[in-house]
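A protein chain is absent from this complex, but the other protein chains hold their places.
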Amino acid sequence: MDLGILAQQVFNGVMLGVIYAMIAVGFSLFFGVLDVIKFSHGDVVTVGAFSSLGAVGIAGGLVALPPLLALGAGIAAAVAIGGLVGSLIGRFLILPLRQAPAVNLLLATLMAGTVLREAIRLGVPNGGNPKPFPALLPAGSIRIGSFSVGYDSIIILCAGLALVLATHLLISRSRMGLAIRAVAQDGEVARLAGVDFQRVVLGTFALGSALAAFAGCMLGLYYREINFNMGVLLGVIGFASAVVGGLGSLLGPIIGGFLFAGVQTLVVVVLPFSSAYKDVIAFAAVIVLIGLFPTGLIAERQSERV
Amino acid sequence: MFTKRQVLFLLSSAVLFGDWVASPATAKDTVKIAFIGPLSGGNSAPGLGGRNSAALAVQQRNANANAKYSYELVTYDDECKPNVGIQVATKAASDSSIIAGVTHYCSAVGIATVDTYARFGLPVVVWGAILPEITYGNDYKEIHRVNGTMINEGKLAAEFLTKQGYTKFVMIHDTTDYGKGQFKYFSEYLKPAGGEILATFPVGPDQQDFTAELTKIKELKPDVIMVGGLTPLGVRLRSQMDRVGVQAQFAGVSGIMTAGYIEGAGAAVEGTISFHNGAPLSKYAEGQAFMDAYTKAGFREDPDAYGPFAYSAANLIMDAIEKVGPDRKKVKTELNGTKGYKALVGEINFDDHRQNIMSANVYVAQSGKWVYWPESDYAAGKKKLAKD
Partner (left out) sequence: MSSFPTSAPSLSFMMRLQRFPRAVAAITVLVLLGGGALLIHSDSQVKVLGMLAAFLLVFALADRSAAGREIAAICGDYSRFSNALAMIAAVAIAIIFSGEHYTLLMLSTVALFATACIGLNIQLAFAGIVNFAGAAFFVIGSYTAGVLTSFPGLPTIAILAIGGLVTGALGLVLLLPVLRTRGHYAALVTMAFGLLLRTFLEVNDTLGGPQGMKIKGFSIFGIDFSRTNSIGPWDVSFYFPYAILSIVLFALAFTFASRLESSWIGVALDAVRSDETAASVFGLSIVRWKAVAFLLGNAIIGVAGAVYGMMNGFVTPNGAGLGESLLLLSIVVLGGLGNMWGAIVAAGIIIVLPEKLQAIQEYRLLIFAMLVLCILLFRPLGILPRPIRDFSRISDGREEGL
């Protein structure tokens, strides 16, 4: 295969990996802090995408904005609304149900995701249709031989990587991050040490959801289209990446995200016919990996009181 | 204090009594007709256009004092999914107060539901699905169609595109029966017209990311990318083509000739070619009257490419009911023999498979609208197509 085309496929894969990683990091954060899987996370991506679309639309309607400012407005809206939604769900749904059996919590968050999705579909005018997303990033592309990648893709990739790095720095270097890690390790003792449990938990939720909402905005910019269903598959892929990589750690979900995207890209490059099998094989790989490593590649340290 | 059982007894008798008392008194008999189409999702633009047009026809008929019956349009959303389509088709067909149906825009749904209508004996007139097998693939006397099929759209596509000088084609089609049918008929007519299909890519109708396929297509350097799918597929392909750096003429048949395509893909749609079995409204004798009445009725959505067909189908059914009464079997027999019926879209003649024969026309997306080719700037040479 032509090297340029190959490079292009690899680039696509890396970009998808970053997006999956951003969503997976959220899952891992929530799990670390509360031992819960918040399944509405995938739909927070959709919320972020639609929020940014709405903000850009409204702001652009009021005042003619240069694309960069419009982009800023969109991102700000996405992050703010996404974070808010995430912490609201945490406050009213997950904190009360903390002690319930895992199935109930899973189901509850899945239903919360459905509520978000349906609210978008019903609330946005013509919400059932796919919506075009404005092209706010500079057009044009780099062409080296047959390798062509748009400036927008490069920007998205760099932004994603930067955010993941920033989250890592936040968790490992800042005071807030210290509090999060304390709560993740042992909630009770953290409380004894003076950490405000509720605030830290809700803050974590806001952080993870803001990341997901940003990913949604990026997806809109990349595909130039958003629809109310986009979060469903992403949520599952994000969850799968987080679990395969190892819940509770920060590196695990990132590895998981790139792994999933890697398998998808491999399938696309290697198989001559339709690329639609990429999901089939990627999920099969997930099942196999979980069978081999039941607690993830970076294993969760688990102890159980008998 | 009442015991639980007493309360329950009272409640149930109240309900039953209420039911008995509330039987409605009838004035002019109301006859129900079903309308089924995609009212939500990526294909809702043509679906709603069809529904509005059928509703307009019913409105006009009800305003006509000479009509023997008063009509009610019962609408169902098939979401362009075969399983939902069969569910609503079953619902409509098993409701004995519904006499006939104006059905389906999505071919994938249309072909899936033919058995259901035959099973329940509901006569239907298809208004938008173009898969030939819907009428030609069976011998059900219940299924009729007023719009044309992809046979002539595909033929015209092959002939027109090769006449423009394009020889190398790549086809992307969805894996539903619609997409597969498109591939079959287009490739059948392309060879004798002198074109060559370099590669075909079957994709799932819901697939989002086409960078993989488009990257491969880029390698092949075709003249034309022919899409065998509906609006969502067309929108996604067109938007992602530019980013991957594929330069080719984009074309498809009437599945993408919708307002949804233009809205979805934005500025990139300029120059897309489509083929449709209907003429522009201005060419119909009553086209202007229809458009005026439609605007006056205040519908939010445009009639879109197939609205006039839904309108004609509804009128065809209502005329049949006026003639033979609200009886499914009689309406079916009456519809079977339709010859020389004057409708908005021209004269309707059903052949031995209850299919109306139509001819196709070329359209091009120009300045945010679908324009009839002979009237377009491209035909006049003022604008150029890709790779001309």
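Chains: A and B, in written order; residue numbering restarts at 1 for each.
Just so it is clear, contacts are C-beta pairs under 8 Å (C-beta built on N, C-alpha and C of every residue); 3 or more make two chains touch, one makes a residue touch a chain.
Everything numeric here is computed off the predicted structure, so don't read it as measured data.
Engineer: Considering the whole complex, which of A:A112, A:A184, A:L219 or A:I298 touches the chain not shown?
Structural biologist: The missing chain is touched by A:A112.
Engineer: From the list B:D115, B:E188 or B:E347, pick the residue that touches the absent chain.
Structural biologist: B:D115
Engineer: Which of B:N52, B:T135 or B:T176 touches the chain that is not shown?
Structural biologist: Missing-chain contact among the listed residues: B:T176.
Engineer: To test your reading of the contact rule: which positions on chain B touch the chain that is missing from view?
Structural biologist: These residues of chain B touch the chain that is not shown: 3-5, 7-8, 11-12, 14-15, 18-19, 22, 81-84, 86, 90-91, 94-95, 108, 111-112, 115-116, 119-120, 174-177, 204-206.
Engineer: Can you list where chain A touches the absent chain?
Structural biologist: Counting over the whole complex, chain A touches the hidden chain at residues 37, 93, 96-97, 100, 102-104, 106-108, 110-112, 114-115, 118-119, 122, 232-233, 236, 239-240, 243, 274, 276-277, 279-280, 283-284, 286-287, 290-291, 294-295, 304, 306.
FYI, only the chains that are shown with their structure count from here on.
Engineer: Report the inter-centroid distance (CA atoms only) between chain A and chain B in whole Å.
Structural biologist: 37
Engineer: Please give the residue numbers of chain B that touch chain A in the complex, ascending.
Structural biologist: Of all residues in chain B, those touching chain A are 40-42, 44-45, 201-204, 207-209, 211-213, 215-216, 218-219, 232, 235-236, 239-240, 243-245, 260, 263-266.
Engineer: Which positions of chain A touch chain B when the two form their complex?
Structural biologist: 2, 5, 8-9, 12, 126, 128-132, 141, 143, 146, 148, 150, 152-153, 223-225, 227, 230, 268, 274-276, 278
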